[in-house]
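There's a structure below that I have some questions on.
Note that one protein chain is taken out, while the other chains of the complex remain in position.
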Amino acid sequence: MATEAQLQSSRYTQTFIAGLWRENPVFRLLLGMCPTLAVTAAVKPALTMGCSVIFVLLCSNIVVSLMRNLLKPHLRILMFALTISTFVTIVDLFLKAFVPDMSEALGPYVPLIIVNCIIICRAEACASKNGLTISIIDAIGMGLGFTLTLCVLAAVREVMATGTVFEISVMPGWFVPWTAMSMPVGAFITLGLLLGLVNIISKKT
Amino acid sequence: MSKIKYFFEQSWLLITASFCFGLLIAIANAAWSPRIEANRIRKLKNAMQSLLPQAAAFEQQDTLNIKTTKGDTFESSLFKGLSDANDCIGWAFQCQGPGFQDKIELVVAVDENFEAFRGFSVLFSNETPEFGDKIKLPEWRSQFSGAPAEELQLVKTGPMDSIDSEIVAISGATVSSAAVVKLLNNCVQQVKNEMIHKGLIRNGN
Partner (left out) sequence: MDTLTTLLLGFISIVIINNLVLTKFLGICPYLGVSGRIDMAFGMGLAVTFVVTLSGTLTWLIDHLILMNPSLAYLHLEVTRYVCFILVIAGAVQLVEMYIRKFFPSLYESFGIFLPLITTNCAILGLCLFINLWGIDSFPQAVVLSFGAGIGFTMAICIMAGIRENLTFADVPESLQGAPITLITAGLLTLAFMGFAGMIKG
């Protein structure tokens, strides 16, 4: 019995860590690219987006996992779409009510969480096949991995574009801001280079 | 009968889920929409306060229907700025018009006799970052403070600190600058006429 419990908890840890590095949704699975490029001009919107995705991922994984034995195969995608869009609507209302300036900065990318490939893929690959606990841990792991990735990318872009991180100035006075970083060009190129870096690091380990 | 039974058998989950989710969204909306509305009003009041700093209070005078240059109408709330002694020290109203790619929404303040502008604040715009976005900068907006409340003209070059009815465009953002001037000319004229018509200001001023 002790070994079974140990196996169980090690499986949980494995699932959790997978979402952070080995199966990082952005760098390894290449999912959820659209918000990654769009909201990472500064750290604050990136963090808001990350937290919203964690919430939606958690709720949708819980609901899908509870429903997994009742799902009819050909209506699966519709059910997922319905669940995810409900929770995204709730998050959108929450953001508009409590953090209106972030809601404006994120704009149309909040409802685009609905079609964020991460959430649908995790619902399909994990929540519809596993129990409640594994689904929850997977959601938190993936969500945290996504948020951390967004923040790293946003930090790089924000420091180069305006010399600040989270609106706190960190660069010395002689720094010339590189405005292209806050535009689509900077987004694509930074993500491409970061992906290359991650490839190098994972080859070495 | 069996067809209907088959239909229900397949989709009962979808239908039940739709009801539950609909209820969830309705609850969230009912709980938070007063807050969302309060946020919107607070933003408007903050903008008006920054334009008419001597005002102790703002009283909503009227709601006017203004036609934009695109042909559609919007509702503009007219506010009267009151000093401590309850004297009118200025008027503030909303303006809207097409911008470079999206609409531009401003709140404009004029003095008590509608003779000169006190400035404007951008409530919403989606112009190009670092170019059209400069319409939000105080340096550019200061050209409008004190400018006569008549037809403004956009010029490509000139002294920015001379206060008259000539507005110098932002270099590299001619379209956005022209959009602001055009929408101001369009809205201000209509608001002025409406106010004269309702006897709020005297004609010939």
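A and B are the chain letters, set down in written order, and residue numbers restart from 1 in every chain.
Going forward, contacts are C-beta pairs under 8 Å (C-beta built on N, C-alpha and C of every residue); 3 or more make two chains touch, one makes a residue touch a chain.
Please read all numbers here as calculations on a predicted model, not as lab measurements.
One chain is not depicted; across the entire complex it touches A, B.
Checked against the hidden chain, the listed residues A:S85, A:S128 or A:T147 yield one contact partner: A:S85.
When the omitted chain is restored, the residue from B:T128, B:S145 or B:Q189 that touches it is B:T128. In the complete assembly, the contact with the undisplayed chain comes from A:I120, out of A:A42, A:L58, A:A97 or A:I120.
Interface residues of chain A facing the missing partner chain: 30-31, 33-34, 37-38, 77-78, 81-82, 84-86, 88-89, 92-93, 107-108, 111-112, 114-117, 120, 180, 183-189, 191-193, 195-197, 199-200, 203. Along chain B, the points of touch with the absent chain fall at residues 21-22, 25-26, 29, 33, 72, 98, 100-103, 128, 174-175, 178-179, 182.
As a convention for this text, only the chains that are shown with their structure count from here on.
Rounded to a whole number, the gap between the C-alpha centres of chain A and chain B is 34 angstrom.
The touching residues of chain A, counted against chain B in their complex, run 67, 70-72, 75, 78-79, 82-83, 86, 89-90, 93-94, 96-98, 100, 104, 179, 182-183.
The residues of chain B lying in touch with chain A in their complex are 10-11, 13-14, 17-18, 21, 24-25, 28-29, 32-33, 35-36, 39-40, 43, 124, 129-130.
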